[in-house]
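One protein chain omitted, others in place.
As written, the chain order gives the labels A and B, with residue 1 at the start of each chain.
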Amino acid sequence: MTTLHTVNKHSLNSDLLSSCLRVARAGDCILLIEDGIYNVRTLEDLAAGQGCELSGLQCCVLRDDLTARGLAENALPDFISAVDHTGFVALACAHRQSVHWF
Amino acid sequence: MKFTIVLYAAPYSSQASLSALRFAQAALEQGHEIVRVFFFYDGVHNTSAFSVPAQDEYDLVRAWNALILEHEIDAVSCVSSALKRGVLDARESVRYERSGSNLLESAVLSGLGQLVDASLKSDRVLSFGA
Partner (left out) sequence: MTSNASGRRNLTFISRRSPYGSGYAKACLDMVLSAAVFDQNVTLVFMDEGVLQLLPNQQAGNIHAKDLSAALAALPLYDVDKVYAEQDSLTRRGLLPDQLAIEVMLCHADKIAEIIRQSDVVFTL
């Protein structure tokens, strides 16, 4: 059974992502929403710094939250995919638990 | 799937209310069921009919109201959160001798037991906060 994690704040402003990475496990999904989308720039380094293996995690970002803040979808790192709200619902269905870090 | 949505944040003070609303809309569009929307903590402000956004601002409270009515969603505002934040229905307004009531007609005041109940009846519980 896997978990959908949502994170809504930037790691430079909050320890949410750090805590999320501590308890996320292979097969889980981390969905960046609201101000959490700024983490597309810091996620890889933060995970490496904490010794967290990102390769087993699905990393997503909510498209409208990303573009609203001036970040481009085509500039996303390869391991992060953008989803819309339909995709958000699909992720919630696909994962048994959801943990919302806010 | 059966969803319960919990909203802890007030409209406009953060993006949480909009995020929750858009999730709810998408879930319903895909044919899922929303068992309950539980407004808790500052989230009760989303059920105050007295909200008057600026003319060029998205009316979140009316949007929630419309969604709740259109899909006959069970919308509950936590009574203890609501009372201390000044969101009252007619009965509480009379009981506490306040000069008016503002709870959206589409919502009811009730206790945390309704959140526990919704958690038992739902496949997924989504939370949005600030």
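Note that contacts are C-beta pairs under 8 Å (C-beta built on N, C-alpha and C of every residue); 3 or more make two chains touch, one makes a residue touch a chain.
Here the structure is a predicted model, which means the values were calculated and not measured.
Considering the complete complex, identify which of A:19, A:42, A:67 or A:81 is in touch with the unshown chain.
Hidden-chain contact among the options goes to A:19.
For chain A, which residues reach the chain that was dropped from this view?
1, 3, 15, 19, 22-25, 96-102
So that we can see where the missing chain sits, which residues of chain B does it touch?
6, 8, 40-41, 80-81, 111-113, 115-117, 119-120, 122-123, 125, 127, 129
The definition used in the following text is that only the chains that are shown with their structure count from here on.
Determine the centre-to-centre distance between chain A and chain B, using the mean Cα coordinates as centres, and give it in whole Å.
Between these chains, centre-to-centre, one finds 26 Å.
Going by the contact rule at the top, pick out the chain A residues touching chain B in the complex.
Going by the criterion above, the answer is residues 8, 33-35, 65, 84-86, 88-89, 92-93, 98, 100, 102.
State the interface residues of chain B toward chain A in the complex, per the touch definition above.
Interface residues on the chain B side: 1, 3, 8, 14-16, 19, 22-23, 25-27, 29-30, 32, 123-130.
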